[in-house]
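Quick notes on the structure that follows.
All protein chains of the complex are present and in place, except for one that has been dropped.
So, subunit A:
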Amino acid sequence: MSRKQVKGEYIETDTGNKVARKANLVGTQHIMLGGKTVIQAEAMIRGDLARTAQPASTTTAAPGSNTAVAIGRYCFLSKGCCLRPPGRIYKGTFTYLPLRLGDHVFVGEGTVVQAATVGSHVHIGANVVIGEFAIIKDYVRVLDGAIVPPNMVIPSFSIVAGQPARVVGEVPEGGHEAFELRELYKTVGNNPQPLPVTTTETVSYECLSTKFSSSMRTSIRTFGGLSGFENGQPHLDEIPSFAKSSV
């Protein structure tokens, strides 16, 4: 306790994780961080919803064998987001399955992620809901307010939006550089550095979102007649509420 230094907003670990003191991490023994991950205030991670290993082996199992939430490097969990492992009935008993995030995953404010897997270089906007057992591949951009239904699989390089979410566009050629979160990582912490002012590679987030929303608009226009996106008749008319706990 006495070794504790001046209290900054963040706790910085040896592996470079920056965890806000006000973050709510429940069941930290089941949460794996890959390093250089930022967890902002009020972010919640439900590590306690872990799969209980076979009753006999709980004490002998290697640590981390029943990880509930695994997070890669350079992830960024914004304020108020919530990561919780998805649960379902498996072999007759209800169980939670691990939630895995790849590297360079950005999770926006107020977003709830209950996916099974999120690939690397994924940008998830603010106030998004990712349904249970969704699988998001690499280089996907989920725009603000999207509601990804349970069990949806989002292919790489997609841009996804809407309620329920569907693919509305593709990440443009060369656009994948924007998913790097190394610079963003440096801007938070106890002695934050300002975001370097733009070379073309490191586009700031504001530019990015406008850039993408404009490209989204064009693609909606393109696909509008086909997908029925505009007349508000979604293909997916319901979240299968208990599919998650029973399939």
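Some points to look at:
Please note the rule applied: contacts are C-beta pairs under 8 Å (C-beta built on N, C-alpha and C of every residue); 3 or more make two chains touch, one makes a residue touch a chain; residues count from 1.
Operating definition for what follows: contacts and distances are computed from a predicted model.
For the chain that does not appear here, its UniProt entry gives the protein name "Dynactin subunit 6", which is one of "Translation machinery-associated protein 20", "Cytochrome c oxidase, subunit VIb", "Dynactin subunit 6" or "Alpha-1,3-glucosyltransferase". Touch with the chain omitted from the figure is made, among A:Val38, A:Leu101, A:Ile124 or A:Met152, by A:Met152. Contact with the undisplayed chain is limited, among A:Ala50, A:Val122 or A:Val140, to A:Ala50. One of A:Gly92, A:Gly174 or A:Pro194 touches the chain omitted from the figure, and that residue is A:Gly92. Residues of subunit A in contact with the chain left out of this view: 1, 4, 11, 13-15, 17, 19, 24-29, 31-35, 44-52, 55, 64, 82, 84, 87, 89, 92-96, 110, 112, 127, 129, 131, 145, 147, 149, 151-152, 163-164, 232, 234-243, 245-247.
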